[in-house]
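Remarks on the structure that follows.
All protein chains of the complex are present and in place, except for one that has been dropped.
Here is chain A:
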Amino acid sequence: METRKRAFLKVIILGDSGVGKTSLMNQYVNRRFSNEYKATIGADFLTRDVTVDNKLVTLQIWDTAGQERFASLGVAFYRGADCCVLVYDVTAPNTMDSLDAWRNEFLEQADPLHHDEFPFVVIGNKTDIQAKSEKNSVTQSWCSGKGNVSYFETSAKNGSRVEEAFQTVAQKALEQDTELTKEAYPSPIQLPQDNNKSHEGCSC
């Protein structure tokens, strides 16, 4: 029962506060950047239509608060995500160290079917300030150690590699949006519970 309806893909952005999650989203969706820092309270939602494999899909991007005091939108919030973006700041090495914690938090809360296969995209942001991450190799090996993880270094300010990063996000997310296996399709008719009983009713 394939439909032509456009797929919605839910993407969650996580990372320490100030690494540029909201800026990345704004750059990607609105192609804008503001130097002013405003902490995200709770979450923001933006959408963008993007073509992947000749299919038009809608990315539903859930930008979250990095600051712990705002990060309380609840377990259910992460559920049903198709891809998770982990962001760190290339100029602040300690934010890279948090990736493990964010990844674990996501897996714990979203609890996807296969933890090891769930797609992540890691983004080292702010390459406009520092062209190459000191932690480039560390991050690379972290990513390759985690299975389905891609790595990009971007600048939300000048837009460098932001498109490519989110294109990969969309690609990976779409891979999650697969058809159901046969068993999930509507079951054939089942006799209402107890066959004998209904026949009793019939025969008298």
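The rule we apply is simple: a residue touches a chain if its C-beta (ideal position, glycine included) is under 8 Å from a C-beta of that chain, and two chains touch if they have at least 3 such contacts; residues count from 1.
Note that in this section contacts and distances are computed from a predicted model.
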Given the options "Vacuolar fusion protein MON1 homolog", "Ubiquitin-related modifier 1", "UTP14C small subunit processome component" or "serine C-palmitoyltransferase", which would UniProt use as the protein name of the unshown chain? "Vacuolar fusion protein MON1 homolog"
For chain A, which residues touch the unseen chain? 1-3, 5-8, 10, 22, 26, 29-30, 32, 38, 40-47, 58, 60, 62, 70, 72-77, 79-82, 110, 112-113, 176-178, 180-181, 183-194, 197-202, 204
